[in-house]
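First up is the structure itself, then whatever we jot down about it.
With one protein chain withheld, the remaining protein chains of the complex are depicted in position.
Let's turn to subunit A:
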Amino acid sequence: MARYYLDIHDGEQSVHDDEGSEFDSLDAAVQGAVISAGEIGRSLLAKGDTSDIVIEVRDEHNQRVFTVTASMKIERHDPPPQGPHPWSA
């Protein structure tokens, strides 16, 4: 088990983690950060906010060990022009 600190930036705000969470391994911490980015992103999207979620993770020695970024990009497509259908003649 090791303690990792997940600092989160989501466009509007930054939350500095001074409490930390226990994870079994570095991979488990990556998993946790990815799940968290999804959970936070879904809450933001429910309010129409598509900001990136960036989670910077530090270890017990205050060293940055990895960063997870979740981005959501929505492109709306205009409907094609409504000309006469080629087969309608």
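FYI, contacts are C-beta pairs under 8 Å (C-beta built on N, C-alpha and C of every residue); 3 or more make two chains touch, one makes a residue touch a chain; residues count from 1.
Basically, contacts and distances are computed from a predicted model.
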| remark: Answering from "Aspartyl/glutamyl-tRNA(Asn/Gln) amidotransferase subunit C", "Dipeptide ABC transporter ATP-binding protein", "Autoinducer 2 import system permease protein LsrD" or "Crp/Fnr family transcriptional regulator": the UniProt protein name of the missing subunit is "Crp/Fnr family transcriptional regulator"
| query | Hey, which of A:25, A:43 or A:71 is the one touching the hidden chain? | reply | A:43
| query | Can you name the residues of subunit A that touch the chain not displayed here? | reply | 6, 8, 10, 12-13, 15, 17, 19, 21, 32-33, 35-36, 39-40, 42-43, 45-46, 55
